[in-house]
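Below is the structure I would like to discuss, written out as structure tokens.
A single protein chain has been omitted from the complex, and every remaining protein chain is retained in its original position.
Residue numbering begins at 1 within each chain, and the chains themselves are lettered A and B in the order written.
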Amino acid sequence: MTVILSIQKVSKNFGGLQALSQVSFDLPEGQILGLIGPNGAGKTTLFNAINGVYPPEQGRIIFRDKDITRSKPYHLARLGMARTHQIVQPLNELTVRENVMVGACFGRQNMSLGEASDVADEVLEFVGLTARFDQLAGSLNVTQKKRLEMARALASRPYLLLLDEVLAGLNSSEIEAMTMTVLKIRERGITIIMIEHVMKAVMNVSDRIIVLDYGQQIAEGTPEEVANNPQVIEAYLGDPKLAERLMEED
Amino acid sequence: MKNWRHQLGIIIPVLVVAGLVLWPVITGNNLNRETSFTILKAIALASSLNILLGYTGYVSFGHIVFYGFGGYVGLYFVNEQGWSIWTGILVGGIASGLLAFLLGKAILRLRGAYFALATIGINEAMKAFANNFDLFGGPIGMVLNFSVYKAYGGAAKALSMTFFIMAGLTFAALIISHFVRTSKFGLGLLAIRENEDAAEVMGVVTPDAKTWAYVLSAIIPGMVGVLFFFKNGHVEPPLAFPLNSSIELLVMVMLGGLGTVLGPILGAFAYQGMRGYLVTSDFFKDIQLSVSGVVLLLIVLFIPAGAVGWLRRRIPALRRVLA
Partner (left out) sequence: MQQLNLLLTSLPDGILLGFVFGLAAMGLALIWGVMNVINLSHGPIIALGMFGTFIFFIRLGIHPYLGIFLVAILGLLLGVFIYFTAVHRVINSPHLSSLMATFAVNMIIIGIGTAVFTTSPYNVDFNMGSFRLGSTTILGTRLIAALFAILFTGGLYLFLYKTRPGKYIRAVTNNRAAAELMGVPSTRILALSFGFGTMLAAVSGGLIATFFPFSILSGSGYELKSFVISVLGGLGNPIGALIGGLILGVLEGIIPSFLETSWVPVIEFALFIVILLVRPTGLFGVKR
């Protein structure tokens, strides 16, 4: 079991706000790790730290035996790390196909335009956007934009994929479809970290869960272990919407 | 649609420029040649600015600074050091490229509005610099020794020659533009334009890409500057860094449409045509700047994608041809 990503005592603060405190965990290759926690817990901040957008002040991040703590996002794309964003970031005036090609060209395999074009076709089929290949990305609806974002990330042929709330705003059949897609991605050998609020889905699909609250790791373990952890329940009960959802999913 | 390469996109631009070159040759009319020269110059400058503005999305209000600076450097070597016009043009291009590289290191990390402001400041600063720099002749500038023309067969022959050099430079600008449009490098620039942060996450090495775009956008203007001052016979600060030109270039690029090869050409034509009409009318001559301003304002408010952009959006089938 090789460890593909190692987070070691990572801390991040913005001004006076401690967004992350000594977060530490190892991620084995091929695992699906669910990252949950109430709003503002620091989940996206952790992604930003891993991805090089806002490097941490303390701690180290090791990716495939390389210390990437201070690396820039574009270097990480080359090393095989891709991510999607909570608020989708399409390249609006480019077509769906061109969007995906950007991912392919500047990703791990540094493809030429021709190669990228082929990869784009393949990935678009995987996410089900083939019919819209020539449409401007800005004209898609939110669900389609989310799939595009995932396609872009996949096109860069990553070893590690960071998914930030891919299920947000989807209805239940869309959630099912997306969850299937996530599992299919793992089948290709890609390791995944998922930030999610849709409890049922993330509990079902993850091999392991880590819970953040106020920037601190308050729990870690299998979905069952975490769901029964009193600290976790308390953290979420502080967030009424989540508590409600937790209640109704039982 | 297997291949992304819009090879078709270069055809119309090449035909247009070829037409501009052949027209005065066939009609044998010197006035036509001057008109063509002006339009070719506009196309070359607008296409170059397009690399920065249209592809990368960075607004440069002071782009004319490369025209002036490169022009000064090149002309200095031709006039004071007796170099040939060919070397002079080359040196001018290199000088501008170098200036862009150095400036870029300082200001390209500024985002959006701050970068634009910095470019305005550059213009002011460069004007002051040229006014004080003795090697460039200070406020008086440099006057070309008439004897320089002798090396090219006399003034008339030299003038004719400059027309064909201008044509060559314009073709070069088109080739560079086409290269950017159809290359992986260009795709990276477009990604930066649309969303620089997302582009970084996807792997585009933004600092390098922006620097190269800036340098590429500066070289041809530098060369054009040398050629124009050589033809003009002299250069001085207001001539090298004309206030008008900043807005004119912007209008041309915006009018035609950002990020296309054809756009700046259409924009240059439309603008020069309008200007030609304005200059003949006494009243409009004075407020030419205002008219440019009104045109720019209307474009920005109502058709920000420009003419070519508008067409591409409405008629997807045209996208392969209207690159």
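Quick note on the criterion: a contact is a pair of C-beta atoms (placed from the backbone, for glycine too) under 8 Å apart; a residue touches a chain by one contact, two chains touch by 3 or more.
If you're wondering where the values come from, they're calculated on a predicted model, not measured in any experiment.
Partners of the chain left out, restricted to shown chains and counted across the full complex, are B. Only one of B:H63, B:K127 or B:R181 touches the chain withheld from this view, namely B:K127. Think of the hidden chain as still there; on chain B it touches residues 57, 59, 61, 106-107, 109-110, 112-114, 116-118, 120-122, 124-125, 127-129, 131-132, 243, 247, 250, 254, 286-294, 296-297, 300-301, 304.
In this section, only the chains that are shown with their structure count from here on.
One finds 43 Å separating the Cα centroids of chain A and chain B.
The part of chain B that touches chain A in the complex is made up of residues 1-5, 182-184, 187-188, 190-191, 193-195, 197-206, 259, 313, 316.
In the complex of the two chains, the chain A residues touching chain B come out as 51, 53, 72-74, 77-78, 82-83, 85, 89-94, 98, 101-103, 105-107, 112-114, 116-117, 134, 136, 152, 156.
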